[in-house]
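Of the protein chains in this complex, all but one are displayed in their positions.
Chain nomenclature is as follows: A, B, C and D, assigned in order of appearance, with residue numbering initiated at 1 for each chain independently.
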Amino acid sequence: MSENKNLLEIKNLHVSYGAIKAIKGIDIHVKEGEVVAILGANGAGKTTTLRTISGLLRSNSGEIIFDGKDITKTPAHDIVSLGMSHSPEGRRVFGTLSTEENLLMGAYILKKYDKKVLDWIYEILPRLKERRGQLAGTLSGGEQQMLAIGRSIMSNPKLLILDEPSLGLAPVLVKVIFKAIKEISKSGVTVLLVEQNAKAALKLADRGYVLELGKISYEGNSEELLNSKTIQEAYLGKKK
Amino acid sequence: MKRRLLKLATSVVATSALVASLNAADVIKIGVQAPITGKYANEGQSIDNGVKLIVDQYNAKGGVLGKKIEVVSCDDEGVAQKAAICARKLVNAGVLAVIGSYTSGATEAAQTTYYRNGVLQTSDGTSDSLTKHKYWTFFRNSFPNSAEAEFTAKYFVNVKHYKKIAVLSDYSSYATGLADATAKAIKNLNGNVIYRGKIKSGTQNFTAVLTKIKSLNPDVIYFSGYYNDGGLLRAQQVQLGIKADFVGGDSNDNPDFMKLAGSSAKGTYLINVPTPDILPYDIAKKFLKDYKAKYGMMPASIWTLLNIDGLRAVLYGVEQTKSTDTKKISNFLHKLKGFPGITGPVNFRSDGERIGGGYMAYEVQGDNSYKIVYK
Amino acid sequence: MSDYLLEIKDVSKFFHGLVAIDDLSMKVKKGQIYGIIGPNGAGKTTLFNCITGLYTPEKGEIIWEGKKINGIAPYKIAELGILRTFQTIRLFSEMSVAENIMSGRHIKSNQKWYNGIIHTPSMKKDEKKNWLKVGELMDFFELSKYATTPAGDLSYGLQRRIEMARALAAEPKLLILDEPAAGLNENETIKLAQTIREVRDQGVTILMIEHDMDMVMSLCEYITVINFGAKISEGEPSFVQDDPVVVEAYIGSDEDE
Amino acid sequence: MDIFLQQLINGLTVGSLYALVALGYTMVYGVMKLINFAHGDLVALSAFAGLTIYVEIFGEGTNSLFIVLSVFVITALIIAFVGVLLERLAYRPLRTAPRLSAVVSALGASLVIQNSIMLIWGPNMKIFPSNLFPSTIWNLNGVVFTFTQVMIMGISALLMVGLYIFINKTKMGTAIRATAIDQDAAKLMGINVNRVIMTIFIIGSALGAVAGLFIGINYRGITFDMGWTYGLNAFVAAIMGGIGNIPGAMLGGILLGLFNAMISGYISSEWAETFTFVLLVVILIFRPTGILGETIAEKV
Partner (left out) sequence: MRQSYKIAIVFLIVMGFFPLFSNSSWLAVGTTFLIYSVVAFSQDIILGRAGAFQMGHALFFGLGAYATAILNVHFGVPIIYTFIPAILIPLIMAIVLAGPIIHLKGDYLLVATIGFNIIFIQVIQNDIFGLTGGPNGIFGIDVVRIFGVEFMSQTAIYYMSFMLLTLTLLIMRNLDASKYGRAMFYINKDDIAAQSMGINVRYYKLYAFALGSAIAGAAGSMFAIQYSAVSPEAFNVVQSIMFFTIVLVGGSASLPGVLIGTFVMFVLPEIFREFATARYLVFGLAMILTMILRPRGIWPVKFGNIPNYLKKDTK
């Protein structure tokens, strides 16, 4: 699997918010078929990285190459057509649209949405089917997260970017979400996710990066990361 | 160094001021304060044109008292506040007299400033309040609302025998004044005013008020405001199927009234002093000919001619008193009797009111021409 | 009067019917450094917003020095001596550092309504007193050289410091810090911990949310752990750190083990 | 009773026009959070452009269904183009600027359009010919309505239903709603936000153009500054209904038209505007974001 070519490659990326440097030269690559996790504390720059990749933010310098194309300056909506899909932090579902309308928006770039994909989403996330006519804003947090993920695979992406999919969810729901992500990954979609639930994330991921203050402080295989003290330290402050 | 500069600067300013005042002595400045743009632009432009025509004719003959006449125009847009600004401007420009403005409101707003600065003013404004202050500087070149109101009342009660009369005006002082005076005059003749309302000028949609009037079932709707609202009122009245006659006060006498009313114009009655084309005087015919020759069209309405008579009377006063002292000219004009005007003999009362006047009622014909139905 | 400066009694807060804080209780002693930890989205900031009056809890009581304060306007809470910093920095970014800190002096300044129009000698004295206090704080937080720089132009670490200086300028009894170390580097974090201790030693009680566990564990004397709006553990750092419930909530549960 | 019904028809006619114009305000606001002060002037421009197209292309006095339809279509296209141009030149460069900068730009655009009209067509009132629509008048037990009024109410209703279907049932419509809710999320769906905004300006301007032509045909006299009056009323209607909310704009427009007619008819035309704004302020005191507007809690 690791012999596959790079689907996403980030080289020496720098990003600023006004005067504040949020990302200070990071390199990340994601191979086809992989699941890669970016871990790190709040304010480390995880979300900024993802938003820059999907074109919502502009980088100061560095390169982002997706599927062989330089997308550093491509607008967000065009990046979607290239096969990248980003499920943002905080779910950001369209509250006054129904669940199904939200899903159909996910397939906006397609001439006509793929019925099979929709059915498949309803299959792996059956709760969404029950709620298909309901306004997304009235769904529970877990259901909204399911919707956000479902919405982001409606466009048949090659790469799925997930930002904190388990944020604020009860363990039982986290389970459902991660199961769905696993399903999606199994179907051949490459996944890049940012997670605070390190254990769950690393169990799913092939590789991981630890981001600290806008720099990569550690990278490696999931097992290495899981067994290393790094994570324990980063999260629980068990002193070295 | 600084002080020297200051001195130099003051002396330059002083000399130029002196030069300017010397220049000023060579010409007589006449101000025009009129609505050159805005709602009443065609009336305002016509007045401005008329004044310039007369002044050109005078200057061609060498001016007055050997001085050239210069026209200074100021656009008051028919708006009182702009009129107050114009008044300041024209006074500051050093005019001897001001012709205008067209509307009573704009005239009144400027009146005090002219009075305080001793500048003569002659206007066609018909609002009774214009001569109320008895300013020695003011001369009305038309006839006051009260005269029109009495004529209208007589026509309604004694001639047309209307039983139920609805009276409408806009908010302007002229129109409210005329409407109130007319309503009062009708009551004095034991006529029956069943409705007295106001519309907001320029709002276009008068159906709500007209529907209310419809419920009262009047014989006639009298509107004392301006043509741009009058035409629409008439059109919407007919649309709403209100059978009453429509009678417009003097300010409805404008070609745009017919255009706005469209097919509904026919059968409308208008009350005004004689229209330009039926003035019998030679001097009137000559003026209209000259105006047409210079501007390629006829003056907008009788109001231009009335203002021109005001101008001619003032210039006559300058010539007769051989003076540019406005107080002297004013004293002369207050005693003016029988000066041959374009709109008939010009006579002023001591309060600046023009004496005389002959109102007529016209019926608009199918081809938008007027037929005199009462005078 | 109770022994506690701040008491949270069975407080619940809902958003659109979803529970954000669930029947939460806790007690903060005067002079304590009190920590609140929990995963993102657990409801910690919501709790702070309830305490500072930005939100009104649907249920329960927030008791400050023996008096119920829920439902009171935020500016009155500040007048009571409860001041805060924000998770996402909320500085007056176009204004200078000094002016930012001066906003904390607002409630301590006794200028009258007419002093906005006419300056009086007593007002000038008041003005000077407050500016000098700002000067002291800038010295304390090592911000003096940025006094006239717009706050928004400075780095994350400096901005966090300004926020804290601003809150301290109001001479609070309780200082609420929402993730004060987020975005700081290691050195800055160590210095921050030191500063917090010094502030406490001046008599200010501290209530903080923090993700940097090194800092929380070494600094806080008492910790409450929140997950899904509810308290799952509380106690001294050493206890909390080893509580299996906490470990699971943080590192994440193993799914199908 | 027939007087009441008559006032109802008067109110509905004006209300339909307000609603058409209000939609333009509310759609732009919904997506861009900008009060497009120039929208009212586009309405005025439409009346002048329509008149010129009619007179110059077809000749005054001619009339047929084809001609009237052509005048409407051509005018709507021109105004839609001007609307797009407006967005492109005056608003797009300011999308990330402080909000008030865009408001000033909108006010500037309003001045530009208004004064362009005045320079092109002159300051005087222009008058629409009376024969564009048949002058048919129906009288049902004393309640009178004209062909033009029926057209105004009918076409407006049709356009509004059409817009409602477009917004709620089509992909582009859903994309517009999605963009209004969350621009970043919309971008992540692959929605080209610039194109959505362009579409909104096309639709809003075209609806305003139809309203402008109706105003010309029904009220005949058009002035370069009339956009301000209609614009303000429509804008108030949009706020009443809850700005950003499409059904709200329709509701607000109709409500305002009816309210105006009833106040003028039964209480006093002298105080109609006062009543309107008192109503508005009262609505805002009790519902700070309008009748159908949502209350959005600020995230801290």
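Following the convention adopted for this analysis, a contact is a pair of C-beta atoms (placed from the backbone, for glycine too) under 8 Å apart; a residue touches a chain by one contact, two chains touch by 3 or more.
Predicted, not measured: the structure shown is a model, and the values here were computed from it.
Across the entire complex, contacts from the unshown chain go to B, C, D.
Checked against the hidden chain, the listed residues C:Asp23, C:Glu127 or C:Asp243 yield one contact partner: C:Glu127. Of C:Ser12, C:Ser25 or C:Ser93, it is C:Ser93 that touches the chain left out of the display.
Among C:Ser25, C:Ser109, C:Ser155 or C:Ser218, only C:Ser109 touches the chain that is left out of the view. One chain is missing from the display, and on chain D it is touched by residues 29, 35, 89-90, 93-94, 97-105, 107-116, 118-119, 123, 228, 232, 235-236, 239, 243, 270-271, 273-274, 277-278, 280-281, 284-285, 288-290, 298, 300. Against the chain not displayed here, chain C makes contact via residues 52-54, 73-76, 78-79, 83-84, 86, 90-96, 98-99, 102-104, 106-107, 109, 111, 113, 115-119, 123, 127-128, 131-132, 134-135, 138, 144-150, 166-167, 170. Although one chain is hidden here, its contacts on chain B can still be listed: residues 9-10, 13, 17, 20, 37, 79-85, 87-89, 92-93, 104-105, 108-113, 116, 133, 171-173, 176.
Definition applied: only the chains that are shown with their structure count from here on.
Steps from chain A to chain B, minimised over paths through touching chains, total 2.
Distance between chain A and chain D, defined via averaged C-alpha coordinates, is recorded as 43 Å. If you average the CA atoms of chain B and of chain D, the two centres end up 38 Å from each other. Counting only residues that touch two or more partner chains, chain B has none.
For chain A, the set of residues touching two or more other chains is empty.
Listing the residues of chain A that touch chain D in their complex gives 54-56, 75-78, 80-81, 85-88, 92-97, 101, 104-106, 108-109, 151-152, 155. Of all the residues in chain D, the ones that touch chain A in their complex are 171, 174-175, 177-178, 181-182, 184-193, 294. The part of chain A that touches chain C in the complex is made up of residues 18-21, 41-43, 137-138, 140-141, 164, 166-171, 174-175, 178-179, 196-201, 203, 213, 231-232, 235-239.
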